[in-house]
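Shown here: the complex without one of its protein chains, the others still in place.
Now for chain A:
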Amino acid sequence: TRRSAPRPCTMLPLLLLLLAAAHGLQELSYEPTLTEHKMSGRITASTFVLEQPRCVFNNTTIETTTSIWLVVAEAAASVSFTNSVQPGLPQWAFQNFPTNTSAYLTLNATILNYPCPKNTPDITVLRVGSETSCAKNTAVPTCNGPLPGPGPYKVKFLALNGTEPVAETQWSKPITLRTAQQPPSSPGAGGKRSAEMIAITSILSILLAVLLAGLVATLAFSGSDPCGRGGIFKPEVASVRRYNTHHVYDQPAARL
């Protein structure tokens, strides 16, 4: 039997793995999180706000020229993401996300943008999805454009020296964005009847009914003889007040 030399193509992945190990791709244990500050815009329908990765990257191994990228991927596709990426290529362009690509790179920064220590009074965050001007511009594939759907998404930070990955963080927990609902329907004509309204209506109805009954009674009994009923007005007293030259009251005048 003849021994054949190992073929080069089976050697290549092995070689790459050795190379990666040799250059020390740092796997950091940091997990990107949403900002801890209380802000109402932490998660909106197309953006979310991350903590900056301060004091995460080791400034002895990461040079100031190394680019630290943010990788945004659909949560389900994050497992299939490999670090052999080249930012700027259409495969990792924001404009192709999520239809033609399952992840994109954006927010290019260097370690100088994330200085340590992080206890500054200013609010230092990363807003993912804030650039709307380049969202449709394929000339800017690393656009930090608004996210197209509610997700869920996972993110991680990747430090690249050119196209060579130098360090990466863990994937974050899945981030789901807000979905807006339909406006609530107004209560309509069958609104809650308050107690005050019922009180006003019922009492006023009773008063009006009593007044109408009183008017009817007064008109009906106006012809009856008040004599002997001990009413307030004696006939002569009322007549005296109403005495005028157009009407002659003989009897009351005689009584006086």
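Going forward, contacts are C-beta pairs under 8 Å (C-beta built on N, C-alpha and C of every residue); 3 or more make two chains touch, one makes a residue touch a chain; residues count from 1.
In this text, contacts and distances are computed from a predicted model.
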| item | value |
| --- | --- |
| Hidden chain of the complex, named as in its UniProt record, picked from "AP-1 complex subunit gamma", "Centromere protein M", "Autophagy-related protein 101" or "Tetraspanin" | "Tetraspanin" |
| Touching residue (missing chain; options A:Ala76, A:Leu89 or A:Leu207) | A:Leu207 |
| Residue among A:Gln26, A:Thr44 or A:Asn83 touching the omitted chain | A:Thr44 |
| Chain A residues that touch the omitted chain in the full complex | 37-42, 44-47, 49, 123, 125, 127, 129-132, 145-146, 178, 180-187, 191-194, 196-197, 200-201, 203-205, 207-208, 210-212, 214-215, 218, 221-222, 226, 231-235, 237-239, 241-242 |
